[in-house]
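Apart from one protein chain that is not included, each protein chain of the complex appears where it belongs.
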Amino acid sequence: MADNNNLLVQVEDLKIHFFTNEGIVRAVDGVTFDIHSGETLCMVGESGCGKSVTARALLQIVHRPGKIVDGSIVLYRQKSHDQIEKVRISDLEPKGREIRSIRGKDISMIFQEPMTSLSPMYTVGNQIMETIMLHTKADKNQARARTLELLEFVGIPRPNRIIDEYPFRLSGGMRQRAMIAMALSCNPRLLIADEPTTALDVTTQAQIIDLIQGLQKDYDMGVLFITHDLGVVAEIADRVAVMYLGNVVEYSDVYTIFNDPQHPYTQSLLRSIPKVTATREKLEVIRGMVPSPFRRPSGCPFHPRCPKAMPVCSEIEPKTISLTENHQVHCLLFDEDAKKPVREMAS
Amino acid sequence: MWKYLFRRFLSMLFTVWVISMLSFALIQLPPGDYVTTLVNQLVATSAGSSTISSEYIEQLREMYGFNQPMYVQYFKWIGKILTRGEFGYSFVYKRDAAVMITERLPMSFALSFASMILVWAVALPIGIYSAVRQYSLGDYIFSFMGFIGLAVPNFLLALILLFITYKYFDKAMIGLFSQEFASAPWSMAKFVDMLKHLWIPATIIGLGGTAGLIRTMRANLLDELNKPYVETARAKGLSERRLLWKYPVRHAMNPFISTIGWALPGFVAGDVIVSIVLNLPTSGPVLFNALKAQDMYVAAGFILMLSILTVIGTFISDILLAMLDPRIRLQ
Partner (left out) sequence: MTINEIDLALADRASGGPSTESDVRIEVATQWQLMWWKFRRHKLAMFGGALVLFFYLLAAFAEFFAPVNFTTYNEQYVYAPPQMIHFFREGKLAPYVYGYKFERDPVSYKKTWAIDKSVIIPLRFFNHGDPYKFWGLFRGDLHLIGPVNASDPFYLLGADKSGRDVFSRIIYSARVSLTVGLVGVAISFTIGILVGGISGLVGGVVDNLIQRLIEILISIPTLPVWLALAAMVPLSWSALRVYFMITVILSLVGWMGLARVVRSKFLALREEDFIMAAQLDGVPRGRMITKHMIPSFLSHIIASITLSIPGMILGETALSFLGLGLRPPVVSWGVMLQDTQKVAVIAIYPWLLFPAVAVIIVVLALNFLGDGLRDAADPYQ
């Protein structure tokens, strides 16, 4: 496991609520994780589980009416060679100067929709150079040279031509490469990738994933990779955080998650992947559907769909239990204190 | 881009041609013609005592060429406009229609143009403000004022203005010129004087359009503000102000600019009715009287020229769009 010297971002008990007309939605409800440089943390979960919101919180770009209401996000920023500065991102003003100097420089992000994530009004070069000129002292020519270098680096053919091309004239894969070039332009310490391959076809997906993996090695970046595709997780993750309705329900290294999952949700999730070896076996689905965020179940939010639900699950909200140093589960099955009083009552 | 503009230009020419036919046909639609009106007038003024002989009426028709088939009349009319710039003769004013048009049309143009500038200058910043500060107090106030602007017919505004100036101010404020310049030949001083007077009718005409454009801009920008490329720009570390102007505003301008095309007819219409109420020396009152008296060459000429004005406006907005949006330029 990575040692603390490499610690990049530490998220503790993060809570993000959306204050809508219909009521408060607890999109993220007490999430704890950390990211080290040189490692890939995968966040997995069905849509609406809060993974994208969590990622956006790291940059303080949560959409209105969402707000960080509790918890902390700390960035460990290398000030000089041996001096590390702690920045509490969760306390920064979302529109302020300090967080803006972090965005695109220390932490950068690539998004799901390469088709619409770049503006069709400006050339690819213009949009990449903008980032470089914003965060470094480079002039226009230097920025252009650096952009050409980046485009070549992310595997775009004929960068000399593509730099002056408009995004809508490029294919989806090319655009995502351009997005990655943009994200890398200021040598970020952390790259957040929010389902970067969902909108792409399978071959392009594989290329983009290879690219991100390669870049991570070269740059020794931390990567927060958000996906709902367990195949991708198996391929690139060092550690995995499984999310369900605003909670990290299981958090461990990728081997433990795939070989020894403890949370019933993780187990169901894994059973729902088709396996090449098992022929003609009926694929399992998780029964029921993700409940509406406005009618969040009481107690453990997973209990209505949980195959191992106990009576207590609808009453008590589970705590995070450490099974080993590297394996946390958010489930009452492992909480002896919580199970006790109910048993006594039942008997 | 040139191909696109060339295509738009051709379609503009075609539009103008169709409009010329429509406006000519429009004038021909009413039963009877100027001779009928004339005869009616003659009968009315001579108190019905003398009847006008049908030979005389026929003679008049012959003289004006009214007994030829309509398409012949049309080609004669359009031919003269194209080759000699002759718009025919005003039966009512006994003057050359072309002279009347050149007298009045520039005023209409100036007024419509001033209204548009005013509308833009007001609607753009307010629209942006209302979108960025959605549901703020300012947004509500502007929205409410916008609704009022949409609901108050501009002739009524003109009336109210007339009423206020009548009661509280000196009357010289209404009109396009101060008294000393009204019949003076054009000079720099007269032009400046006109600019000083122009803003009042321009405001009246523009109010409805401003309200509409504010809502267009607000809605467009609200759409754009949620687009992924805005998030990308924000994640880069751009400041809110800089990213707003560079990305969503620029995108939202597109439909805003294409509204020039359809807003212009509105301004021209507003110009007509407001000028009638305020009795401004623009096309409005002349066109109005010409239509009532079936003074066909004057009416057709004005409708044609006013329509051409708006077609040109649309063409300009096409050019602007091509300059602004690479997707249109590179298609």
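First chain written, first letter: the chains are A and B, and each begins at residue 1.
In the analysis below, contacts are C-beta pairs under 8 Å (C-beta built on N, C-alpha and C of every residue); 3 or more make two chains touch, one makes a residue touch a chain.
This is a predicted model, so every value here is computed, not measured.
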Hidden partner chain, touching residue among A:Ala206, A:Ala309 or A:Leu323: A:Ala309
For the chain not shown, which residue from B:Met100, B:Ile128, B:Leu280 or B:Ile303 touches it across the whole complex? B:Ile303
Please pick, from B:Leu60, B:Val92 or B:Ile273, the residue that touches the omitted chain in the full complex. B:Ile273
Of the residues B:Ser11, B:Gln68 or B:Gln134, I need the one that contacts the missing chain. B:Ser11
Touching the absent chain: which residues on subunit B qualify? 11, 14-15, 18-19, 22-23, 26-27, 29-31, 147-148, 150-153, 155-156, 159-160, 162-163, 166-167, 261-262, 264-266, 268-270, 272-273, 276-277, 287-288, 291-292, 294, 299, 302-303, 306-307, 310-311, 314
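Definition applied: only the chains that are shown with their structure count from here on.
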Distance between the CA centroids of subunit A and subunit B (whole Å) is 55
With touch defined as at the start, can you tell me which subunit A residues reach subunit B in the complex? 59, 61, 63, 95, 100-105, 108-109, 111-113, 116-122, 130-131, 134-135, 166, 168-169, 179, 182
Would you pull the subunit B residues touching subunit A in the complex into a rising list? 226-229, 231-240, 246-247, 250-251, 324-327, 330
